[in-house]
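Only one protein chain is missing from this complex, and each of the others stays in its spot.
Our next item is chain A:
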Amino acid sequence: MPSTIKRGVSLYSFQEELFLRQMTVEDAIAFAASIGATGIEVLPEQNMPSFPNVSDAEVAWWKDTVAKHGCELSCYDMFLDTKIRKDRPMTDEEQVASIRRDLELCHRLGIRSMRILVFVRPEILEKCVPYAEALDVHMGVEVHAPWHLEHAWILRTIDTADRLGTKHLGILPDMGIFMKHYPPVFRARFERQGARPEVAQFIVDSHEAKIMAEYTIYEVAVKMGGNKAEVAMAETLRHAPYANPKRLAEYAPYFRHIQAKFYEMTPEATDPSISYDEVIPVLAAAEWNGYLSSEYEGNRWIQDVEPVDSREQVRRQHTMFERLIGATTTAS
């Protein structure tokens, strides 16, 4: 039978329209529901203006509104302002208190998955585990490019979770780590900023060949006398890894939620860059059934030349998800 992977949407996807007040949060939820997505991922510091003092009435509004549209809140994206003060960094105790505050709001919203920023230290998270367990919230450290599933920093979280024997600490993969092809929208914007087509092609070819970024950056910056746009384009390679999708199977017990990052979908509902066609069969075979939560991040690459239509982009990604999930078979 086909996989039971669930489809969801992060409100991050509509940042252009939400920022410009062209959509409301409820518009975004209603749209997600209209394309069959059932999980709504929230960024309280983006979507809840009263944060951190979110009232019970506001919490009730969120729960009622998603329920009205047949959805549920799937994940809470936390932030941690370790640099809130200019004169000193937050102490460890202050960091734990801030995360505990988020865990409590997450629990009040009825959400059981929290996205932890990748820079949060494992020893801080270890101190938060008792609170996460008591509130039944899974803390997933975001595996975001240029980190990847087997980066030593990520393995420290895995090791901590194993040592504690907890089910409430793990990871939360961002699919940007599976960038198989260089995004055409990146290239096009750098060309508009002055990158010569032949230099842009060299960078794209180098990424396609999976040449380590520093070689390409040196070639472009020094040997080719690259201009500002060309060097900046080459430097994006540092953050454009193609990790092995097969590794997802091994780490599946450590994640409950996925941020389905994308930069552009074609009119034919294919992703020209991120290898969802390889990722989804691996997740299905592992019988993973959390949310693939759309995270559209293409607005910043096209807004200088064309209106952003986040809804159409998300709709196309979900058409692709339906196709790929429908084609899977699970072991059992």
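Just so it is clear, contacts are C-beta pairs under 8 Å (C-beta built on N, C-alpha and C of every residue); 3 or more make two chains touch, one makes a residue touch a chain; residues count from 1.
Everything below uses one rule, namely that contacts and distances are computed from a predicted model.
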item: Among "Multisubunit potassium/proton antiporter, PhaG subunit", "SRPBCC family protein", "C-deglycosylation enzyme beta subunit" or "cytochrome-c oxidase", the UniProt name of the subunit that does not appear here; value: "C-deglycosylation enzyme beta subunit"
item: Where the unshown chain meets chain A, residue by residue; value: 12, 15, 18-21, 43, 45-47, 49, 51, 79-86, 117-119, 299-300, 303-304
